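The complex appears here minus one protein chain, its other protein chains still in place.
This part shows chain A:
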Amino acid sequence: MLVPSLKVQDLIEEIRGAKTQAQEREVIQKECAHIRASFRDGDPLHRHRQLAKLLYVHMLGYPAHFGQMECLKLIASPRFTDKRVGYLGAMLLLDERQDAHLLITNSIKNDLSQGTQAVQGLALCTLSTMGSAEMCRDLATEVEKLLLQPSPYVRKKAVLTAVHMIRKVPELSTVFLPPCAQLLHERHHGILLGTITLIMELCERSPAALKHFRKVVPQLVQILRTLLTTGYSTEHSISGVSDPFLQVQILRLLRILGRNHEESSETMNDLLAQVATNTDTSRNAGNAVLFETVLTILDIRSAAGLRVLAVNILGRFLLNSDKNIRYVALTSLLRLVQSDHSAVQRHRPTVVECLQEPDTSLSRRALELSLALVNSSNVRAMTQELQGFLQSCPTDLRADCASGILLAAERYAPTKRWHIDTILRVLTTAGAHVRDDAVANLTQLIGGAQELHAYSVRRLYCALAEDISQQPLVQVAAWCIGEYGDLLLEGSCEEIEPLQVEEEEVLALLERVLQSHMSLPATRGYALTALMKLSTRLRGDNNRIRQVVSIYGSCLDVELQQRAVEYDTLFRKYDHMRAAILEKMPLVERGGPQVDEEAKESKEARLLEAAPVPTEPQASKLLDLLDLLDGPSEDAQHPRPLDPSPGGALVHLLDLPCAPPPAAPIPNLKVFEREGLQLSLSFVRPPETPALLLITVTATNTSGGDVTHFICQAAVPKSFQLQLQAPSGDTVPAQGGLPMTQLLRILNPNKAPLRLKLRLTYTHFGQSVQEIFEVNNLPVETWQ
């Protein structure tokens, strides 16, 4: 006896009737049990209904893996109803990661070759959605045949399936390139749309294909022209614009074909001018076409007059009342800011106004664009605007805004004082959102500007007195007061109002910082050290300081306790050396911002053991202090070389005795090649330092497409020490442009056999690539 099964709608109604999550779960679990039983019993009549219910439940987030096999059975059934649900199930449940997915390949093959149009459509749809590489390889010929089928319905689906197949299996490009010429003669819009997508995919993958398809530029121009004037059919018109989707696709393809190619660009010049001036912009569809036209004009080698027209159109759009238009205008201008910088600069005032938008999508874009527009001539005005924005902007944009301002300040600061002021203002407004290295950068900056020590310490003191909650600000202020406390008390400084500060006040402030529950442990460390330094800077007696220091000797925080104990010892046993040890710090060298980035990226790489390049002058200054306490005979004036790794590798370098005769040059090694991008290594063993190996990684690009966002990371066995220096850049330009180089320093004191693993990530031809490999055939001279 058949238990009557629920219809899909009835199940949905039951689920919606459930008042609580638990009730819903109950209903669903009960029904799933029924469904499972029905699958076991193998009832063919109702299978499609059971699967449909299961898919609904799956959409709500419940497990449905037990339906996978049923999909297979349904697809194999002769009934359309079954196939429809079966294929839908395959798309939802059988992705590449499931082992079962390959089993439908045969059914798809049969359906593609023998099915009715509707069935072929189903099969193609499924293949293009979840087809894995193996499936695509197996079914490529079937799809190719369908490209020539009489039915436009099937052909248009076959074309898009071909795009998917090429994405999964790039070698199939050779199969699907030849039919394109024929397909471009189609009148059916769906087929044309798909064909153009296919051609774009082919061109983006292979410079040879790109060259080949440049021939069709005149044909594309003709198609677009026809669309504009007579229109193929009124059926495709959206708000009076004939098939804007097809127009946009054609324009995108023209962009790809015309880029860097004078002849093609010239062929499309007139047409682009025509579109740009004749498109009706009262409705969204027209604007979509116009935007695409503008982007194309600006990306190809267009006539100067046309370029000016294009940028002006964008400028007009920036003032449009429709928010969507403004958004797209901002996005487009961002794309242009590198190539047409001066043109975009003209719109700077409007862009800055957009910062005031209440809509976060718009203000975010405006922020990005504003930051990109900062240059040395407008830096003061722009920073002013951006600081204003920082005060009122939504929280998710604060971090970006703060770091953007700091970066711009670093690049274009007109004076050191302005720079210090700017950073100070950012720290006061948005201290919690700045990056970690802001503190180090500011102390570095102040330390290096001797003439501004007095100014800085006063400003920081005032800022600190007002607010001790913004941690980065407090840290910098504490450090500064510690270093330059004597200047604080001296009374006069022309640049700001005279400030009368008593010693007791200064000490009290630092003590407040120490005691405040808002202060992070690191901050308290700064404050304690500052207090200690003041013991030599201030003229009064040091009882108060000594008291604080001894109290913190029993602090629960281990770091603080250690410092306090050491300082206490300094008072008691080494008082004669205190002045020398606590002298003003010499300026510490630091790596540039690029090196910071490198350090961050290496730290983030979970796979690798690369040692980060040292960039924390603050940490090492404290290290200096503590180290010096261990070795009282060492001279405080020479800063230790920066190296957080415990071995102090660079110290070894300095200690090594002089040297064996220069070795013969080691041959270069080509280690990687893919689609025109090549990587080779060259090796140097400096004769004075036998344990050191310098590797220069050189990346060259002979392909037609630039390689961007290039990052190279390296790993070596544990007994080695590796240091990656900053690369010369992150772009390897196409067609033999300037190669990118990066230096690796490897220390191999044990003369162990060298093993090197490289990890590359980059973007090439619009694809993200990641490659990890071990370098083979390293010459023995690299480590022996």
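Rule of thumb we're sticking to: contacts are C-beta pairs under 8 Å (C-beta built on N, C-alpha and C of every residue); 3 or more make two chains touch, one makes a residue touch a chain; residues count from 1.
Just so it is clear, contacts and distances are computed from a predicted model.
Enquirer: Suppose you had to identify the omitted chain by its UniProt name; would it be "CDCA4 protein", "AP complex mu/sigma subunit domain-containing protein", "Proteasome subunit beta" or "Transcription initiation factor IIA subunit 2"?
Expert: Going by UniProt, the chain not displayed is called "AP complex mu/sigma subunit domain-containing protein".
Enquirer: Have a look at A:E26, A:D41, A:D359 or A:E673 and name the one touching the chain we're not showing.
Expert: Selected residue, touching the omitted chain: A:D359.
Enquirer: Which one, A:G61, A:P150, A:P349 or A:P667, makes contact with the chain that was left out?
Expert: Touching the chain that is not displayed is residue A:G61.
Enquirer: Where the complex has a chain not shown, which of A:V328, A:I481, A:L679 or A:L693 is the residue touching it?
Expert: Checking the options A:V328, A:I481, A:L679 or A:L693, the one contacting the hidden chain is A:V328.
Enquirer: Tell me which of A:E26, A:D41, A:D95 or A:D575 is the one touching the absent chain.
Expert: Here the residue in touch with the unshown chain is A:D95.
Enquirer: Considering the complete complex, identify which of A:V27, A:A100 or A:C125 is in touch with the unshown chain.
Expert: Per the contact definition at the top, the residue touching the missing chain is A:C125.
Enquirer: List the chain A residues touching the unshown chain?
Expert: Per the touch rule, chain A residues meeting the hidden chain are 8-9, 12-13, 16, 45, 52, 55-56, 58-59, 61, 63, 79-81, 84-85, 88, 91-92, 95-97, 118, 121, 124-125, 128-130, 153, 156-157, 160-161, 163-164, 189-190, 193-194, 197, 235-236, 238, 243-245, 248, 252, 284-285, 287-288, 291-292, 323-328, 331, 358-362, 364, 396, 766.
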